[in-house]
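With one protein chain withheld, the remaining protein chains of the complex are depicted in position.
Moving on, here comes subunit A:
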């Protein structure tokens, strides 16, 4: 169970109190009624399935109830940071590479086998 830092409560709380809410920083067009099919497709349907750093929304649903944003590494499952809704995407330089020679598991290189 992950610990997630709620930027409103300013506390790390167990994952059970939270609910994921999809990609962050996707702005609903203010002129949404007038956008083209292509623009609507990009806004509503198209998402990246990133291996690495993702920016996503979470809600502290069983706590303060606030939606906020998080940067999370999909490989390590680590939350790099969380921040309040409406704040810009933080600039996060890539994590330093491990220098020690280690044995890569099959999953790390090829994904989960059946």
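Keep in mind that, in the parts below, a residue touches a chain if its C-beta (ideal position, glycine included) is under 8 Å from a C-beta of that chain, and two chains touch if they have at least 3 such contacts; residues count from 1.
In the analysis below, contacts and distances are computed from a predicted model.
Colleague: Between "HDOD domain-containing protein", "Heterotetrameric sarcosine oxidase alpha subunit", "ABC transporter ATP-binding protein" or "Transketolase domain protein", which matches the UniProt record of the unshown chain?
Modeller: "Heterotetrameric sarcosine oxidase alpha subunit"
Colleague: Looking at the whole complex, which of A:10, A:48 or A:77 touches the chain that is not displayed?
Modeller: Reading the full complex, the residue touching the unseen chain is A:77.
Colleague: If I consider the whole complex, including the chain that's not displayed, which of A:9, A:35, A:50 or A:80 touches that chain?
Modeller: Answer from the full complex: A:35 touches the omitted chain.
Colleague: What residue numbers in subunit A mark contact with the hidden partner chain?
Modeller: Subunit A touches the missing chain through residues 1-3, 19, 21, 28, 32-33, 35, 37, 40, 44, 57, 59, 61, 65-67, 76-78, 85-86, 98, 100-107, 110, 113-114.
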